[in-house]
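A single protein chain has been omitted; all remaining protein chains appear in their positions.
Moving on, here comes chain A:
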Amino acid sequence: MSDAIKFMIRNNYEATPGIKHGDVFCNNNSMIGDVHTADVHTIIPIIVGDELVGWAAGVTHEIDVGGIEPGSMCYGHADRYGDGLLVSSERVGENDEFYAHYLQRCREGVRAEMYWVLDEKTRLAGCQMVREQVMRTVEEVGLDTFKAFMREAIEEGRRSFLARSRQMLVPGVYEAPSFTDLPWSEDANVHRLARKDMMMHAPLQMTVGGDGRLDLSFEGANKWDFHSFNCAPSPMQGAMWVQLTQTLWNSDKINDGAYFATSLKLPYGSWCNPDYEKVSTTLTWFFLIPGFSGMIRAIGRSYFARGYVEDISASYCTSWNLMQGGGINHYGVPSAFTNFEVSCGGTGALYVKDGETSCAAMWNPEGDMGEVETWEALEPLIYLGRGMKPSTGGPGKQRGGTGSEALRLLFKTDSQTIFNGGEGHVFSSYGIFGGYPGNSGYRHNMHDTDLKARFDKREPYPVLDGDPEASQISALCTAAREDFDMKAIQGPQEYDLYLSMNRGGPGLGDPLEREPEAVARDVNEGHVLERFARSLYSVELLKGTGELFTADLPATEALRAEMRKSRLARSKPAAEFFAEEKQRVESRAVIRPVADMYRSSMKLSPEWAAKYRGFWALPDDWTY
């Protein structure tokens, strides 16, 4: 929101359209200052006498923004023209009221318009309350004191941030790249310009200065593309601050002061600073979330060096599969939904303990998956179940938090579009100190099923998918079509099944160092599938009392010794490894989307190209 305000000041809104008491501005254009189109701002000026002394602003994620498909963050279209209703720091009201024509435009421009309009009004009411409080303070202390305080608070924020950073971090350069995939070449649902396999490259570099400054760079990021995951600088700022406020800077007095102690380098023309203003940005989070996952590990390494071990996390999980969509709902009216269970993924393993099951999201530490009955009131899909998804937490000495899954049955509707958002072929957030990543994604939907007949005969039906290699869905449901990998399912019918799955967090430390009894407990409690006790943790299990397992300690010790031996046998001197890998690079032995990605990065950034060539000792003109 602050970028949207800065945009108005930079563009001399004080002259045109003018800024006066009672004006109401709205923005949801992330190229100006917003994270993505679904986040709609209300911004009002605070004017004392004839002086503009501040702004009050509020933001809500709208359930639908009138995009080409229902749901708040639809994708698959090529550019902004499918994004929906776009309001670019526009004056939408005066005298503390919205223009009637503006509300009319909103009603006509979005689905589930009642939510949009209701939210507009409540945001405005909230802003007015903030404005009144500020006015009261100004009245109480005088304008000069108020202004002096604001400036001091900002300067204090800057200094405190630097001091905190000096206290907690070790100066230096931290590299933490990450990637995500878009396997769309075969997906007929997406626009022809996007119908290709793509990779996102986020070569995050964090530099901590001796004075405590924190500079983040994405130099080397590859080019934007015809998908909806492009980010402008404003979303990148937003993502950086949601990370800092969850870790280094969890202060209740966050202001632009800390902003002045940081910087963010975003190469022009890349996915994180597009040189084409008409890119689609509905789901920037799809790149932001993987893109920043390395930052938490970089900070964690620094904490480790300082000894702040309680604060170290293996980072977060990604927030998929993101379930959203819409159509004619169970009340018989056209509507849209976005299911925010994704706000509760498994958290990353900590240095001192396992990650938490279904707990938070990168973009919201205060995650809350809501209640089944609440979601069913909003969505025409019955929950057949919602539970822990085993083996989703990343293995490690400390295990990543376990994710969850919900199996949804289309009911009292036969015309929905439901998106399947999520990575599938890559890990977008890795473990730390030898820990493994959490799960990557898969999709599993059933079309034209036999479930109605099963219900009538009281035959078992699936309530979750469980172990995908022994899928409950496949075992207990017969369908005309079984989908595994599509952008979205469209035109499903009643009694179709949709699997919504939330990821587990990455792990920390070598799984061979995990307490064997902890692994047995993981299997007993449903965190880890039995077969992975041996293959991932080298733990031999024994059937104890009842159904419960215990660890066979001598056998585990022997197995682990063997595993270590085999690791040694496979190991090689670093120089030898480097030579082999270099050979792979030189022969360009990578799949096409990876080659495309690197080529794009090298073309866009001579600086990064030189770094890459320097690292692999390649000729100056070498490229993918």
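Keep this in mind: contacts are C-beta pairs under 8 Å (C-beta built on N, C-alpha and C of every residue); 3 or more make two chains touch, one makes a residue touch a chain; residues count from 1.
In the analysis below, contacts and distances are computed from a predicted model.
Quick one: the chain not pictured, UniProt calls it what, "Sulfate adenylyltransferase subunit 2", "Sulfatase", "N-methylhydantoinase A/acetone carboxylase beta subunit" or "Transglutaminase-like superfamily protein"?
Of the names offered in "Sulfate adenylyltransferase subunit 2", "Sulfatase", "N-methylhydantoinase A/acetone carboxylase beta subunit" or "Transglutaminase-like superfamily protein", the one UniProt assigns to the missing chain is "N-methylhydantoinase A/acetone carboxylase beta subunit".
Looking beyond the chains shown, say which of A:T247, A:S270, A:S429 or A:S471 touches the absent one.
Reading the full complex, the residue touching the unseen chain is A:T247.
Touching the absent chain in the whole complex: find that residue among A:D144, A:E373 or A:D620.
A:E373
Among A:V110, A:L124 or A:M236, single out the residue that touches the unshown chain.
The one listed residue touching the chain not shown is A:L124.
Consider the whole complex, including the chain that is not shown, and state which of A:H61, A:R213, A:H330 or A:H425 touches that chain.
From the options A:H61, A:R213, A:H330 or A:H425, the contact with the absent chain belongs to A:H330.
Which candidate, A:D23, A:D311, A:E423 or A:D596, sits in contact with the chain we can't see?
Answering carefully, the residue with contact to the hidden chain is A:D311.
Touching the hidden chain in the full complex, which residues of chain A are there? Just list them.
Per the touch rule, chain A residues meeting the hidden chain are 96-97, 114-115, 117-118, 121-122, 124-125, 128-129, 132-133, 140, 156, 159-160, 163-164, 167, 245-247, 250-252, 310-313, 316, 330, 343-344, 347, 350, 356-360, 365-374, 376-377, 382-388, 404, 407, 411-412, 455-456, 458, 460-461, 463-464, 525-526.
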